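Heads up, one of the protein chains got dropped from this complex, but the rest are sitting where they should.
Right after this comes subunit A.
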């Protein structure tokens, strides 16, 4: 899968952190994969295996200790314009209303927001079904609604690459399913390359084209699974035979001990 026209490409990436007690923690070892343009890739793996680190490296927030990471064939040296990040927690600014929260990246970077951007923010709020909450404050919204604001905020500058770090993990199961389908709807309407970290196997299967299964520390890609379930995915997808087969397979992969080489 190391195609030259890949959007994101990891080559022999290794990440070692110096922790506060002076010991070295190897977060990632020998990570190789690449993601094609407008592909939806889910990352799944045990806690602490380096999923967030992977995302931070793509975002240009962390420099890998070894190896190279390329976006559109160019090495990542600093944060890039075309990336949008959705964090695990809906981190909104409590002093701004919802609309201003969505336009915050522009105001923060350039000091002003154009009418066009405000217009776009309204469209995104409509897309995330929040238009009537534009003037409300974050603490007047439910957790799931706040998370959708976070998604709208990440989409404001129409990023070509969307990085999502367990964006739905704080939500209850029902909201979670609803959000998954909304995300798919948005992704279909505005195709983009998505890296989606999750702890939920069904979520990964429902959303992704491919699933990166990672092994425990030091994190490495254990397996890359082609999901191959037909799109559009619906609630019926959850009861497909292949869905359950894949779910069982991934479960055994995540929970088994690392295979000796």
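What to note about this one:
As a working rule, a contact is a pair of C-beta atoms (placed from the backbone, for glycine too) under 8 Å apart; a residue touches a chain by one contact, two chains touch by 3 or more; residues count from 1.
One rule holds in what follows: contacts and distances are computed from a predicted model.
Missing chain, UniProt name from the options "4Fe-4S ferredoxin-type domain-containing protein", "ABC transporter permease", "3-isopropylmalate dehydratase large subunit" or "Cytochrome c oxidase assembly protein CtaG": "ABC transporter permease". Note on the undisplayed chain: of the listed residues A:6, A:41, A:71 or A:85, the one touching it is A:85. The residue from A:22, A:75 or A:94 that touches the chain not shown here is A:94. One of A:122, A:137 or A:249 touches the chain omitted from the figure, and that residue is A:137.
Contact between subunit A and the unshown chain involves residues 56, 59-61, 78-79, 81, 83, 85, 87-89, 91, 93-95, 105, 107-109, 137, 139.
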